[in-house]
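Dumping the structure here so I can ask a few things about it.
For this depiction, one protein chain was excluded, whereas all remaining protein chains were kept in their positions.
Chain IDs A, B and C follow the sequence of writing; residue 1 opens each chain.
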Amino acid sequence: MPTSTVELSGHIIDSMMLPRIFDAIMDLGGSFRIEEFRVGQSQDEPSYTRIALTHDSDAGLEAIVAACQQQGAVQVVPVAVRTEPAPRDGVFPDSFYSTSNQPTQVNAGDRWLDVEDIEMDCGIVVSDGRARCVAVSEVRGGQAVVVGHDGIRVRPLERSRNREIFGFMTSQVSSEKPKHLVIRELAETMGEIHGRGGRIAFVGGPAIIHTGAGVHLSRLIRDGWIDVLFAGNALAAHDIESQFFGTSLGIDLRNGLPIEAGHEHHIRAINRIRASGGIAASVEQGELRAGVMYEATRRGIATVLAGSVRDDGPLPEVVTDMVEAQRQMRAALHGVELCIMCATMLHAIATGNLLAAAVKTVCVDINPAVVTKLADRGSSQTLGLVTDVESFLRELSECLPA
Amino acid sequence: MPTSTVELSGHIIDSMMLPRIFDAIMDLGGSFRIEEFRVGQSQDEPSYTRIALTHDSDAGLEAIVAACQQQGAVQVVPVAVRTEPAPRDGVFPDSFYSTSNQPTQVNAGDRWLDVEDIEMDCGIVVSDGRARCVAVSEVRGGQAVVVGHDGIRVRPLERSRNREIFGFMTSQVSSEKPKHLVIRELAETMGEIHGRGGRIAFVGGPAIIHTGAGVHLSRLIRDGWIDVLFAGNALAAHDIESQFFGTSLGIDLRNGLPIEAGHEHHIRAINRIRASGGIAASVEQGELRAGVMYEATRRGIATVLAGSVRDDGPLPEVVTDMVEAQRQMRAALHGVELCIMCATMLHAIATGNLLAAAVKTVCVDINPAVVTKLADRGSSQTLGLVTDVESFLRELSECLPA
Amino acid sequence: MPTSTVELSGHIIDSMMLPRIFDAIMDLGGSFRIEEFRVGQSQDEPSYTRIALTHDSDAGLEAIVAACQQQGAVQVVPVAVRTEPAPRDGVFPDSFYSTSNQPTQVNAGDRWLDVEDIEMDCGIVVSDGRARCVAVSEVRGGQAVVVGHDGIRVRPLERSRNREIFGFMTSQVSSEKPKHLVIRELAETMGEIHGRGGRIAFVGGPAIIHTGAGVHLSRLIRDGWIDVLFAGNALAAHDIESQFFGTSLGIDLRNGLPIEAGHEHHIRAINRIRASGGIAASVEQGELRAGVMYEATRRGIATVLAGSVRDDGPLPEVVTDMVEAQRQMRAALHGVELCIMCATMLHAIATGNLLAAAVKTVCVDINPAVVTKLADRGSSQTLGLVTDVESFLRELSECLPA
Partner (left out) sequence: MPTSTVELSGHIIDSMMLPRIFDAIMDLGGSFRIEEFRVGQSQDEPSYTRIALTHDSDAGLEAIVAACQQQGAVQVVPVAVRTEPAPRDGVFPDSFYSTSNQPTQVNAGDRWLDVEDIEMDCGIVVSDGRARCVAVSEVRGGQAVVVGHDGIRVRPLERSRNREIFGFMTSQVSSEKPKHLVIRELAETMGEIHGRGGRIAFVGGPAIIHTGAGVHLSRLIRDGWIDVLFAGNALAAHDIESQFFGTSLGIDLRNGLPIEAGHEHHIRAINRIRASGGIAASVEQGELRAGVMYEATRRGIATVLAGSVRDDGPLPEVVTDMVEAQRQMRAALHGVELCIMCATMLHAIATGNLLAAAVKTVCVDINPAVVTKLADRGSSQTLGLVTDVESFLRELSECLPA
């Protein structure tokens, strides 16, 4: 019967690696034999195990090995990674290795190469002694794309022994938690990241403007706390509407009352910016003088407004082609260590798809379903907060120095 | 064909009375003829109409008259109210008049009597020149209970011409509204009510404690802002747990992390209070020294802890009989002009059932469905806020002087 | 003081036109005087009123007239519509008239022109004796665009006297309603529409596939019940995944259990279709042999797959440019009388933005918030159903003959 041997070390019991491997083997109809097992005798010592895997078909065995690799196991007799040329632009070989967002290495024969720019649901292109993670829309015909599961090593982030704010809420998202301490700790993390030259991304939806939280986000951008801004046509349009008309979706932001014909304001604001030639032009012409988009333009932070099929207008800066929008977002995310996502499911999931598991992620929404959905998408360090976005941004702003 | 004539005056077009009456007549298969119609020529003048109603059966006509009465119409030729004796304790005559929570009068022949203590889904008992609203569980055999729809006049609260915070959100509950201004206005309303000797009730659920908002509620009670407190076993138990163990449902309130075996704390807290002989005894003995229940006990405000079938323990002060709990709640609500309901569906609906439509109601929950459900239950002056209860109570506390 | 006179006829009281006009006038700080009022004396007779409007500024008066027009009032002395040339491609004149989705006419001096292809948040271009509704991204520099509110007549759909399934749930979306009768009535409506040569559009999200309802939708398309299909990359990718691998998002559709490495299936399915050259090519090559996309391709119905920024791949048929996607959707909607939207917020709102108010709309989702959001967006004939999409499609399929 086809057999292969893998080994695994680290905090393999309490980081759940081993239980998950046992689960996977049995789900796939295989069997295993523990050849060696040394348990760390205290909490600081790593454990080690060597496991012989068996399945009655080669394909089954390969699936088991692949599943064990996803949990961090490596084959005892390492084999080199295999590649095949991409058959055409935009198409992978049929048996391409589909990436996770965990740190990954490929065995180039003589040494292990780190896969650069790791992102989920992509392929790996190997060339010139480098391994790069590439989306299917970006691959070029003839590039060497990794196929099968040989010669691959995934290093899942281990659960931290010290419980931190990131991660602890993943499994139990709740609106019933004291959150001011969490926000204070988040502010400290932001200070640390900027202190070491890391970058912070912010992904936001239009409810930020509707709830009157635009002033807090503007202030964070003005004072340099945000390096990357991702949003859609709606956030920008309502932000600009609020500057031109004092309303958001036609609701007066001073008293929360609807204004007659106010629902037209957003399309009038969009038209006015189109007439000016765009947001940047409007800022330059002194027409747009405050707000989120004004501050982002003034400070020149990396901004991607990604379109969607429900947009009105849209504003000239909105990227209407989705493949191009993803390309710009990928480029902007280099060096980002923290990503704060507020009140947007579409843009948050889009960004989550592009993030490595090592990037800390904060997801804030008043709807627990959104927070759960994001927490489930594989970022290892997610902090979910079910709360009012206005309260969150106000408190965060209060915790951050100018 | 059976015919009856009703008349209607006031802002009958824009307060929706007339459209609703036309709807009801047609739904019930009747027809109408406008005999007179005088429209107020400007926005300050009331309008008047007299309408002849026809239906091909007496029962149908009675149903139409009843529906018109619910909207404020009165029969042109008033007839005296009819009563029948209650057949037994706890039972109304079969054709009893079922009340709404709107201001209601009955025609006692020589004059109109205001129905006292109006509350929805009850009957009206007439005796000694008074008309009282009585729940079915409270009626005594032989009491004169109003039957049919003759001699009844309902005076629905007219929609205010000046848009106020109460009412304006009823139809469009939203988490996407600026709420700080609304809270400031609510604080002003609280000051006015206390200024004129009115009372304020607070109905709360355990999420107040879980989110760390217990300190804000304690402070409101300590400073005299709350006159009546309704809650269940859970709010009291977790409040006391937080005083004895620093946790709520086993979650450490300082850092939001679960404490090993912390889930036992609430039942240990309950047992300790049972050992002391109750919350009041525990306060007296110096054991319970802070928190919501401590402040409510110290200040001696009217408090009803109503039990539920999912309670652990319960605490000795919890009223375990539901008919008795409703009786105590009814008594405590006399003179209440404002009722603030936070993070509890069960107790909020229970209280809503007992309130007259004229009582202003604020409903705060992070779940829009709860807010909608309450706003739909017939209180004419409801303010719905979809937000975090901790943020709400903190901001409200900041707006209210000591 | 600036004054204007408008008149209004029809079921102006019970269709809420008049109450809404009074509201609007007062919200905008104006005043009114009823010059004439003839109320329909029975339910079949229309009413008529003539109202003099006053405001202390010209701009205020114009806003009031505009608001009255939105409710169907017309100026007593009609004036011709005014236009200005669009300053550039993609830009309206600043004071352009922003459309609603209600039937609208413009006064071309000698006669009233119906505005063709009415859609909300657009402008009106007048040329060659025709008036057309045009999106801001479609307008060409120099075209005559309607400005201001003169010479415009909106004819809001009156509420039907006979309560039908369409409309009756708008205000009270609920999961607690008997729905089998509603579905049966919907099936009858579908038969009637096809009987008179009308078209039916279907807008769907990927939960249709995840819940195993793909077979029901496939069957509806195969038997000719659907003329237009709008969806995104996800529905198509998971439909094809289910044909190639028997899974949807990696969940085995036979037993609901996750398959090891199954989460890769959707990206493998996308890659395989990219390799074949697209969905149509895959069908032609005999590779894709069943399912929603197969049936839509075989029958050649109008299909638009609109991309989004969170897409993987995407599939070659997905339109990645959002302005182009809207253009194709607009074209496909000609002649559509019924639009069924299932389990998708993004595509449902996108489609709702393009629909005239006269198109009947059914919105099905297990999340009441989605149904409410759609019902609120101005379609006059919306049926909201909070239910499981699999149950809905199965029952609908059972009610429709082959």
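Quick note on the criterion: a contact is a pair of C-beta atoms (placed from the backbone, for glycine too) under 8 Å apart; a residue touches a chain by one contact, two chains touch by 3 or more.
Model, not experiment: these values are computed from the prediction.
From the list C:55, C:132, C:149 or C:210, pick the residue that touches the absent chain.
Spelled out, the listed residue whose C-beta touches the missing chain is C:210.
Which of these, B:53, B:207, B:236 or B:306, touches the one chain of the complex that we don't see?
Of the listed residues, the one touching the omitted chain is B:306.
For a quick check of understanding: of A:1, A:34 or A:76, which residue touches the chain that isn't displayed?
A:34
Provide the residue numbers of subunit B that touch the chain removed from this figure.
Residues of subunit B in contact with the hidden chain: 24, 27-28, 63, 66-67, 70, 87-88, 90-92, 94, 96, 98, 121, 136-137, 259-261, 264, 266-268, 270-272, 274-275, 306-314, 320-326, 329, 346-347, 349-350, 353, 367, 369.
Hey, which subunit C residues sit against the chain that's not shown?
Considering the whole complex, subunit C reaches the absent chain at 163, 168-169, 175-182, 207, 210-212, 249, 251, 253-257, 366, 386-388, 390-391.
For subunit A, which residues lie in contact with the unshown chain of the complex?
Touch set of subunit A with respect to the missing chain: 13-14, 16, 18-19, 22-23, 25-27, 31-34, 37, 39-43, 49, 161, 171-172, 368-369, 376.
Definition applied: only the chains that are shown with their structure count from here on.
Given that subunit A and subunit B are copies of one sequence and touch, is their interface built from the same residue numbers on both sides (over half shared) or different ones?
Copies use mostly the same positions to touch.
By C-alpha centroids, what is the most central chain here?
C
Please identify which chain has its centre, taken as the mean of its CA atoms, farthest from the centre of subunit B.
A
In whole angstrom, how far does the Cα centroid of subunit A sit from the Cα centroid of subunit C?
Comparing mean C-alpha positions, subunit C is 33 Å from subunit A.
Centroid of subunit A to centroid of subunit B, CA atoms only: how many Å?
From the centre of subunit A to the centre of subunit B is 46 Å.
In subunit A, what residues contact two or more other chains?
none
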